Every structure is written in structure tokens, then in C-alpha cells.
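All protein chains of the complex are present and in place, except for one that has been dropped.
Every chain is named by a letter (A and B) in the order it is written, and numbering of its residues begins at 1.
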Amino acid sequence: MRSFKRLGSGLIYLYALAALLPLIWMFLSSFKSDGQISQNPLGLPTHFDLSVFKQSWSDGGLGLYAVNSFIVTLVTVGIVVFTSSMAGFALSRLKFTGNRFIIGLFLLGLLLPVQAYFIAQNQIFDYLHLKDTRFALIIPYTAMGLPLAIWLVKTYIDSLPKELFEAARIDGASDLQTYRTLMLPIIRPALINVIIFTALGAWNEFLLALLYIQNESLKTLPAGLLTYSSRYETNYQLLFAALTMVTLPMIVLYIAFNKQITRGLTQGSLKG
Amino acid sequence: MKTRNLMAILSSLLLVTAVISPQISSASSGDKVLRIAFGSNGTDGKKIWDSAAAQFSKDNPGWKVNFEIQNDDLYETIGLQNLLTSGTAPDVYFEWAGQRLQNKLKAGYAADITSLIKSGGLTSEYSPKSFTSTTIGGKIYMVPFTSDVTNVIWYNKDLFAKYSISIPKTWADLLAVSAKLKGLGITPFAVGNKDLWVAGNWNGHLLSRIVGEKSYDQTLSTKSPLNSPAWVKAMGYWSVLQKNGYVNKSANSVSDNQGYSLFFTGKYGMLPIGSWIVAIQQQQAPKFHMGWFNLPVVVGGAGSQNSVMGVTTGYIVNAKSQKQAKAIEFLKDAFTPTQVTAWQKAGFTPVAKASASGKLDLLSQQMVDLLQSGATLVAPPDTGYTLKVANALNTATAQVLDGFKSPQAALDQAEAAVKAK
Partner (left out) sequence: MKPSSKSGLLFLLFPAVAIYLFAVVAPFVGTLGLSFFRWDGYAKPTWAGIDNYLRAFKDQVFQSTFIHVLIYILVTLVVEVLLGLILAGFISSRRNTAFLRISLFIPVMLPSVVIAVLWSAIYNPDYGILNSILADLGLSNMQHVWLGDPATALLSICLVSGWVYSGFFMAIFVAAFSRLPTEVIESASLDGAGGYQIFRKIKVPMIQQSTSVAILLCITGGVQGFDLFYVMTNGGPYNTTEVPTTYLVKTVFANGEIGYGSALAILISMVGLFAALGFRTWQNRKQEELEY
């Protein structure tokens, strides 16, 4: 039994190492010249020259893409947090006709792929001259993040004792006041989950980022990376350097906040 | 951190970013900005555009030129479409002559510039015959930029010399050369066909040689079926390449760029591609020696056996633009003889006249000579005809290249795709 467990452990660690191999290869290859990469893919780099990162960064305009992604994600998260907490509160605690209908409408959004509506959305944005502006991404990202966010907030509020709210109502608070003073502080755990999910979705979104923004100076990271990768397709060293630079901060962020992130992600999908 | 503070920080950040983000732009017809749109031309090309813009601004105080440069693939498909229907539509934009120009004309985006170019002094920069491919129904709709040969066979000079391989004159000769290379352990052709047009153009040219230009044009214009017996037989020539393993197995999964890189490694004999490879080779593999030959004669073929596959590119003035005269003036600045020489140096094959000192490098000059040799011009499937048909045919080409489908099956599927309403 013991040895079986040891064998199992060994296998798992081997698997984890194998799973990390692609990322390790990507990182090490940034230090190898193109010739080395193509002739000796598995070999270790001989020099560790950091200048390739600088070149890749400036050539590719990665900094600009990252800033754009950051702005779009930040604004999207901000709007989603506010609007979803308000709506989630109303849908959870307030009785009114159409309550179930609206909930159903948002739930549908969880199942609807973006491909179902981006065609008409593209036309609408064209007509309103929204293309090539940051709002062309912020608005859809917000709308796409709302179903999950509202569901997270709503199920969290659902699980709170109703006496809490009845007490506030007896004290004479209006719904808005209840929302501001009572709700917001309490639903912090749900809001953290909303922030994580929405940020992840907005940061990594690819299709709309590619379609709606053609202006180089406004492109977000996923679209910019695609342009970069097709331009430097055969310059592997620069390509890997760029990929590494984009990946490393995310990995560091994840390791630092790993407890909150995994807790949020797994809790979120377990409820209900 | 307290939720209240969290909210406060979030809302102030929101406010700040909302302020610093670019505002939604309003209609642009009244401003003094000339908008030009095209796919990437490289850094050298950009310098030339910038100098033209500087000249234009000098002659037109208060005016600015805005360049909207997009990723090539996106530009050709949705990029340009988005731009034209947006609020900041370009006044001038890049296009290919042929079907694409016709489409733009039909949709109302191509201005008749016949008189504008005369009054704007643009015609003096060109020879009179330059405008044939951009003239429709007697009116000129496009200012020519470059003439590109779309497909010839480039070969590794050193390799051919080493094994005493002479340039094949007929298709049978080409197969013999391929067999010899294969016997030496060298893959005859390097092809990067992920986007379907590299092999599509090559086979398109071959097909036109076999069935004749008229059949080629009729079939691709859907006046005649793709899977006619003549075409199936013609496709059989193509399948010989696959049966003998003359093309790299990875052809359908590697991109065009990767195909060029494979060729430059020196491990492949030939590369079927257009005239733009000259600039790429000068940049990527300056020590590489390459030569070229046009698609060899297909003995017994119905087409003109020295036909050339090529296309003219150019700039269309947006019919909906209010600044058409200014647009022509800018284009004049971009194609002065000095500029044209600069374009040549940057690896392009411009149609406009170069200055006396201007000289193309040997290979590019040969490309231009080939185009102007008076040989029959065959249009590539994807610029001369509708995308639907081009995609169908190119897909069939790719399928036969891999041996995935027989010529008959592949063309049957293509015809079905074209007929689908």
C-alpha cells in the first residue's frame, strides 16, 4: 500500500513537471538564437542575454498593448462590480413582477456564446461609430460579465438570513440605503469573486478584441500578440521572449494571490 | 480593506480612465485630415508614406495625413470593411485590381477619378498603358501602385549548380528535376499553404495553362462547373506532385512565412511564390542565391504557355469622401519619380515611372519585365474572382496536395460549395 502511494506521488510529480515543460521550454528558448532553436530544440541556452527582452518589448509595442488591456479590464471590472451588486441585490431580495423573467434572461447569457450575437453587435457598433474606441470592448465585456457576476452576487445574498434585511426595512431604510450601508460591506467575498472572474474574462478575451479594434495604439494584449506572432512568426527567439514577458507577470500574480483566486473560482462554480 | 474604500477607489479609477480614454469620434467630413488605409508595408514603406505626408502638409497648411495600417490578413477580410462603414472611413485605401475593385465599385466605394488625375497632374507620373487594369467601362477607378507577379518558381541556385540541374522547360522536365532532387534526399518544393493561397495560386496558374485562359475565367466566374471532366483531368497533373511526395508534408499546416523560411534553410529545391519574395530574401537571407523561372510549358495545354500570373495593386479614392481632390494630390506626392525610386529600393515593383537614377535590383527588374513582356495575364483566384469560388478551388487544391481527396472528389466538393445558395 505504502509503495503504491509512493508510486502515485511520483507519477503525479512527474506529470506536473511534464505539464510545466512547455512553459519552461518557452522561457529558455528566449535565450537561444533562432539557429539554436531550430537545430537543437531541446538544448539548454548557452548565453543568458537579457537584451532580447528589451528588443521584443519595444519592437512589438507590448507595453502599449498591456496598458490597453489594463485600462479596458479595469473599467469593465469597475462597472460590473457596481451594476451586478445592485441588480443582484434587487433580484434576490425584492419581489416584483418580472423578477423571474429578468433572472432567466441573465441566466441565458451564461449559455449564449459570443458568436450568437457578435454579428449584429458588429453592425450596431459600426453604425454608432464605436469601433476603434475602448468602449467597443468595455461595453461587450461588461455585458458578457454580468450574467455570471449577478449570479454570484445573487446566490450569495440568497444565502444570507432574511431577517437582516427585514430589520433594516423596519428601521426605515430605503432599498438604496440598504444597498449602500448594509449590503456592500457584507457581500465582499462575492464581490472578490466577481472581480476575479470578470478580470480574467476581460483580460483574456480574444475574438472581439481582434474584430473591433484595428487601431494599433488601442489594441489589447491578445489581439496585439496575434499581430506580433504573425509578424515575427519565424523569428522564434523574439516570439518566445514576448510570450515569456506576457506570461511571467501573470504567473507571479497568480502565485501571490493563489489562495484567493482558487478559492473564488472553485466556490463560485460549486454553489447551486 | 473595507468595502467602502474599495468602492471609492474603484469609482475614482473609473472616472480617471473614462476621462483619459479617447472619446467616441464624431463624423469626420469637415476636418482637415486625410485618411489613408492599407495593410502593412514594412518600415521602409512607412518612411516613404511619411515623406509624402510631410510634403502634402507643407503644400496644404493645416492639413494632416492619418495612416490606418492594419494586419494584412485582417485588412483583406474584415478590416477594410469595418473601416469603410465606420465613422472615420478612409479617403484613400489599398486594393487589388480585378474582382475586388469591381466589388468596391458596385458597393459605391470607388470614385471615378478619370478627370481628377488629369487635373491633379498624376497622369504625368505614369505611362498611358498603366491604367488599363484599373479602368472599368472606360472610366478610371484606381491609381496603380505595384504590379506583382503572383507566382513563379524560385529555385536554390547553389543547389541546382551543385547537382548540375538545368532549368526545366516543360512540366515533364520539372517532374524530372523533382525526381532527381528527391533521389538526392532533398524535398523538391517548400510550400506554406496554411492560408490556402500559396498552393492555390500555383495550381491555379497550372490549371489555366492546361484548360486554357477562357475556360479558367469562365469556370471561376461560375459560368461553367468546377468538376467538368476537363478540369478533373487537369487536376490530375497537380496530384502527381503528391503521389511522388515532391512537396513538404507540412505544407497545409505551415504559414506562408514559414514556407519561405524553410526554403531559405537551403534544404529545399524550389519555392513557388510571387515577386515579393525578393524583398523578403534581401532582409531575411541576404546571402541566399536564388533564381526563378516561370511555370514551365505544359505540352498540349490549351492555354498560352508563356502566360504570367499577376495582379495590379493600387489605391482607390473613396466615392463617399469629400476630399477626393486632396486625395489625388497626396497620391501624386507619393509617386513622384524620386519616391518611386525609393519604393523600388524598398523592394516594391511600382507601376509609376522612376527617376533616371532609379534602378531595380536584378530580380525585381526581371519580374517587372516579365509582367510587361506582353504575355497573357492570368488573375489569381482570390483577387480576380469571388472569394467563395476562390476558397472552394483553393480548398480542393489543398486536399489533393495532401492526397486527402482525389481530384474528382475534391472538385465535386468545391462545385457543391460554390453552388450552395
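We adopt the following convention: contacts are C-beta pairs under 8 Å (C-beta built on N, C-alpha and C of every residue); 3 or more make two chains touch, one makes a residue touch a chain.
The structure displayed is predicted, hence computed values, not measured ones.
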Residue, one of A:Thr142, A:Thr198 or A:Gln214, that touches the chain absent here: A:Thr142
Selected from A:Val72, A:Leu218 or A:Leu239 as touching the chain missing from the view: A:Leu239
Touch criterion as defined above, residue of B:Val92, B:Leu206, B:Leu220 or B:Val254 at the omitted chain: B:Val254
Interface with the unshown chain - residue positions in chain B: 77-78, 81, 84-85, 103-104, 106-109, 194-195, 249-254, 262, 387-388, 391, 395, 398-399, 402, 404, 413, 416-417, 420-421
Chain not shown, touching residues in chain A: 1, 4-5, 8-9, 12-13, 15-16, 19-20, 22-23, 25-26, 37-38, 41-42, 79, 82-84, 86-87, 89-91, 93-96, 102, 105-106, 108-121, 123-124, 139-140, 142-144, 146-147, 150, 162, 165-166, 169, 173-176, 178-179, 200, 203-204, 206-207, 211, 221-222, 225-226, 229, 236, 239-240, 243, 246-247, 250-251, 253-255, 258, 262-263, 265-267, 269-270
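As a working rule, only the chains that are shown with their structure count from here on.
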For chain A paired with chain B, centre-to-centre distance based on mean C-alpha positions, whole Å: 37
Chain B residues touching chain A - in the complex, by the definition given at the top: 2-4, 6-7, 10-11, 13-14, 17-18, 21-27, 40, 68-71, 73-74, 78-79, 82-83, 85-88, 255, 257-258, 260-261, 265, 284
Chain B-facing residues of chain A, complex: 38, 71, 74-75, 77-79, 81-82, 122, 126, 128-135, 184-185, 188, 191, 210-211, 214-216, 218, 226-227, 230-231, 233-234
